[in-house]
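Shown here: the complex without one of its protein chains, the others still in place.
== subunit A ==
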Amino acid sequence: MLDMKYEGADLRSKRRPKSVIDRVWNFFASVKVGLWLIALIIVGSAIGTIFPQEMYIPQQLPPEQYYLEEYGTPGSIYYALGFHNLYTSWWYIGLIVMLTLSLIVVSIDRGVPLYKALKNQPVRRTERFMKGQRLFGQGEGTEAQIDEMEASLKKKRYNVKRDGDALLAEKHRFGRWGPYVNHVGLVIFFLGAMLRVFPAFHTDTLEWVREGDTVSLEATDGEYYLRNDQFILEMYDPENNEEDAKFAAAIEKAGAVPKNYETELTLFKKTGTNEDGSPQLEQVDVGSTKVNHPFKFEKYEVYQEQYSSRPEFLSMSFMLADKQTGDEYGPFKVDLENPEKSYDLNGVTVTLKDLYPDFEVKDGQPNTKSPRALNPAFFFNVESPEGETESNLIGIRLNVADEENRYEVQFAGTEMASTSGLRVKSDSTYPILIVGATIFMIGIVMGMYWPHRRVWIRRHEDEVLVAGFTNKNPSSLRREVSPLLEQTGLPMWEDQARFTSKPENESTDERGES
């Protein structure tokens, strides 16, 4: 049978190679090579999922230790072979690059000749050509019958061309371009993805913004500022919310289940600089960002990615009690960001000697773990109107003071703020990716849903020859056209490439019984 893949067109890759370029061309134009690449990518990708990639493991432990402890010796080997970063390894990326080259070369190598061949195809084909088709038949017939066939094929929406007593009917030729269209889409997509290695094409920063704070967005080079107006964490509440009541059993098992993470925010644009160096801001927009609903402005997107589960303290207020007289002083408020040095309360002076935003005791000394106001403690000196000074160390569940002290410092209130971790992103490769993916999808649909079908009929000597070709589903072509052949009385065609069961199996076949 004839190889109909490219209508017998002359492919560059099938010529004898003359130069190195020819050899490279032939290598990438080879479908065998392309299929090996796909097979290797399948195997490689699968290996990468045996254990989690490094980016998904917890960061407390060094990776080599983590893989050993969590997955035993296999994990250790996995790490040693570099599979913990498989998808960014040189060989994996190499495979993708080669696949892209292969797609480009193969599509030019075959697409162009195929296009020319289909554009200039003759209506009258040789006897050899027709006999070489999978569907072929020959026998008696007249030109009138061919005319009748032309009409019925047209009814089935075939494009019919005539050349005397020869006929060519064709349908869905554009479906043949499907593979080429999808390959081109894929190449565009891959090229877009490869552009992302250049930092100029995208920005990506995580901004931690405390409620009430305004930050300059690094991704916009300081052009825009964002204020976190409020962070909202909503939990499912089966007891008080009727809608959520149906989830009560599941929530009891799982503990609290979050319903919404959202940051309400205000966007500012910097218009200039004040004399003291602070930025002049103009409000541009208000909105919110929550999971699955990023906030967008210009080319940027702001995602609600994280939040600090421990809110920070903005301020703490205290009262001062005179243990001797029972008098109370205050309250006074210590702003944790800009604390005042001393507070005058009707003659009693409280001086803030030391502030530990994230208190701990280290080597017997008070200390701060971090600059974030997560667990603040205060070291106060209290000076009575008479000029006597006592000291106090006060924090959450912490009050270190001399028993004899006249004054006692007591908590009177706190102001707290949550912190949102907002991911600010922009990516100028998105349009390329979207175009690539769209073309790819269109090509796939074109190629898979519109099979290219052709029927040739001609008189040869005193017989009529009938042949059919389709790039997919020959029996569907048969089902469509055989009844027409029968109606017109033209010779019936046969499928020349049918499978045959192994004869020894026929004995178990019950077909004869019914």
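One rule holds in what follows: a contact is a pair of C-beta atoms (placed from the backbone, for glycine too) under 8 Å apart; a residue touches a chain by one contact, two chains touch by 3 or more; residues count from 1.
Convention: contacts and distances are computed from a predicted model.
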| item | value |
| --- | --- |
| Candidate names "Exodeoxyribonuclease 7 small subunit", "Heme exporter protein C", "tRNA N6-adenosine threonylcarbamoyltransferase" or "C-type cytochrome biogenesis protein CcsB"; UniProt protein name, chain not shown | "C-type cytochrome biogenesis protein CcsB" |
| Selected residue (touches chain absent from view) among A:Glu70, A:Asp163, A:Glu218 or A:Glu463 | A:Glu70 |
| Hidden-chain contact residue, picked from the options A:Phe247, A:Phe297, A:Phe379 or A:Phe411 | A:Phe247 |
| Absent-chain contact - pick from A:Lys269, A:Lys290 or A:Arg459 | A:Lys290 |
| Contact residue for the chain not shown (choose from A:Tyr79, A:Tyr236 or A:Phe378) | A:Tyr236 |
| Hidden partner interface residues of subunit A, rising order | 5, 31-32, 34-35, 38-39, 41-42, 45-46, 48-50, 52-53, 55-56, 69-72, 75, 87, 236, 243-244, 246-247, 249-251, 254, 257-261, 290-294, 301, 303, 305, 423, 425, 433, 437, 441, 444-445, 448-449, 471-476, 495, 498-502, 504-505, 508-511, 513-514 |
